[in-house]
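Shown here: the complex without one of its protein chains, the others still in place.
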């Protein structure tokens, strides 16, 4: 069964550019092997990630993330069966935290700063649909 | 929770251009701080404003407007949960009362003069959807 | 409340061009004052008119038309709440009875000649939607 | 075509019991002949009546009511195509204005006193559906 | 226009039984006069109230509540057009805070203690639908 | 936000009656404190559990279950926003694995033996709806 | 393909009881052989019949009726694919024209006398649904 | 009432080009007079025709076709109320049986050769919608 | 994945009561082992069977039936994903061909004799829903 799982977590310490690069490299290698795709936003010390793939494989990957000390306060925000993937071009796309993405963050947030922990499942789906087309991505 | 609240009020006295400018400056400063966005029409001595943001923050802002002596006869006209904001480019956009907006006002009003107090929630939502694209805005 | 009322009537005698011009002049003056907009077709001695505006104002206007001796056999054909007006550019648009409108009349009529008295509410709404875009109007 | 038309009017003077009885007698005789059925409420000097029947026959009957000097301020409140009648047991049922009907009036009114002029088409349809089953009728 | 407005507030001090009785007496007197009906829950020092009536009358009443020093942290939680009222038997029904209502509170709350400030509009409507039939009311 | 999360896991060793009793006692104590309710089935060495409550509280509880050595192969099977809880009578109801529940298991399973790991979200929701009314529960 | 066809026709001359009995006997014999079921009303010299069965068989039967000199002015009123039959108890049920069926006729007619030629497909379907349960049938 | 009726028939003998031309000339003359429009396909000795117009006029026309010895095995395939006509440019359009129309025939047929007798009402409506735009017509 | 597959076949020779009994005994033994449930009708020498279970298991079972020389002219009539089974009380229920089931057969057949080969998927689903409750079953 093909599903998507969306979760948020906080970075356990201020991440250095090298840390994020390492996360992405590891993420892409692991995801490709188990057929998981998705997108990752890191803004204000908060990760917001949508994972797509087999229901069991995504659960396993999420459980491995829980055990990673770089993630604090993990919370499942959304989960649903899907009939096809959205992010097939990346094993894991990464959204830059540049100024150009601010308007998108505001459009789906209840407050001026980006706080995915309070976003409803409906809002999260609209957010990930929009970033496919309108956001600036880290290459 | 992300919601929109739409209300109307009457200007307590004839507003001078400076008054309106002051309202907009204050409105933009306050809204940006609490993550509220929206649009404001001032026509025939009637304010019609749509506020978007966190349910609690919008309630607080509306309650502060009630206490402002420049507003008379305030009335809540519409309120609903939304999955994303419409007016992300403004902390508060302001519609000019120029001739060019008259046809839009007529399209959604039951009478020849603009009277938002009698507009239904459905009509108000259609009105704010349309002004996003077709109305002339004060810069 | 914003509503539309559609009615048909027969001309009580053969109308001269001057009669129709007079009807239109009076209609535009009266409608503008009470915030009623709409469209008028006069074909084969039958008036078909859609009025849009406040529920009470449209009722009043229709009652005045009933008292006008130029209208015979008046009948209400459709009436419904609307969230916005269709005919904001005219206080009363008038459709010419030229050849170029014949195909539109046929599309919505059950017989070869135009007979609005037999058109259902659904057909009438489709008819007025189409004439907005495809019909030839009297200037 | 089978339709229902709902209108309100005010009594032009205080009606005596004999006036109302006369209205009902005439109403029943006229309606039966032209196949019109319906229900009539008279409360606080306001008539609220729903007529059911052929589109042309109901228009004609409504036009005759307009000409009756006992009705002031007539206004069409609702009109729609129906697939069957609701009030087949009466050529014209009449709702008593007894205390027992007060709760029903309040349920569908925006104010403490019964004011059908402000009721929306949706509210009017729910009102007439309910009185079929729960209201006290004049025999 | 008939609408419902639901809001929550906190009691500004611990209310004595006499305070609540006084609130209810005043509430019923005021509401009846302006045609507002509804229901009131007071649990854990939080008021949750649904008001039904004319859009303007309910706005006015809510604005008067805002000015009442016994209410702190007022917040509008839901608002929508309705075609009929739910609480016609009370000008203001009051839900007891007895043990017997606990299961209902839990059913619609995200936490073990009743916290209407976090209830979504959908949950609030389901809550008020249920209490009509299953809750224990203060006489 | 009120959500439900459904997961399956395998018992890491054959559970003794005392183990299950201990799980239930701990589960009820923990759940009540954080406002989580739900239902638990233990059949053929597989746990199937539906948790209801605040989105963050349920995530936290699920993460604690993951760390419990009695659970192997945990997998999230379903997750969705709900407007009210289903299992308010239990902090955690427990379904017996008696013969009398076999027909229910078969009705929602693709094979003769109960295997929740292959049940779709739609099937899982229908299963939990049914057990509310038709299953035999451990007291 | 299973379909229903509804038509009306006028009796070419005043039918004697023996004529109608003969029609029914022949109708039942023919219908049973080709698997057509249905219902027949004869009121005011108008036949209204609904035929159910295979698309080709019903067409053939209707074409044979057209050739029968006892039917004048035949007109197809409705036709649609159905997933099951309504009138399985009769090869052809026959509705009596007794007083007791008058209220049903009025409920679905636009005029005081029964005139199926003017009934819409929607009204005809509602009519045949109702007579299954509420009409008086000829044995 | 505006309806469409779709039927098929077989040509009683091999039609010569002159026969078809004669059919079309007669068809156009008759249809124009009674306000019937439509489209005609003649392929493999099978007519498939959709007629649009007044319910009574279409019935009459179909009954006249039944009596025409050039049609064998007539069968009504579809019939429904419509709110507007599709084929207003022709009193009767005629589809050529050229190669260029073969792909369209295949798309809506269950077999390699065109057999409208087996096409469902849904398929027939999709077929006539498509030929409006994509088929090659006889001038 | 839980699915249902419905097929028909003809008996290759006249079945003796012992043949049918043998089919049912084998069917029940095989189905129970692979978790397939369902219902079987044998009428006029035609089998109509609905199988429920895992998509792969049902395919395998159907393929085995194809290889059974007692079945001629097998044809898949319907197939769809289901969220739960209908026939959990039987590994294979069997409908008697008694007179008492005739009315049910007629209700869903286009002809007087039962011919499942021509029944649409929609009709087949309605048929199997009905026989659960209204048909006479072989013990």
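For clarity, chains are labelled A, B, C, D, E, F, G, H and I in written order, and residue numbers in each chain start from 1.
FYI, a residue touches a chain if its C-beta (ideal position, glycine included) is under 8 Å from a C-beta of that chain, and two chains touch if they have at least 3 such contacts.
None of these values were measured; they are calculated from a predicted model.
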Selected from I:80, I:113 or I:134 as touching the chain missing from the view: I:80
Touch list for chain I against the chain that is not drawn: 1, 5, 55-56, 58-60, 62-63, 66, 74-81, 117, 120-121
Chain not shown, touching residues in chain A: 1-2, 32-35, 37, 53-55, 57, 83-85, 88-89
Residues from chain H at the interface with the omitted partner, ascending: 103, 106-113, 118, 120, 122-123, 126-127, 130
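Operating definition for what follows: only the chains that are shown with their structure count from here on.
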Geometric centre distance via CA averages, chain I-chain F, whole Å: 35
Whole-Å separation of chain centres (CA-atom averages), chain E against chain G: 57
Numbers and ranges of chain C residues touching at least 2 other chains: 1, 55, 120
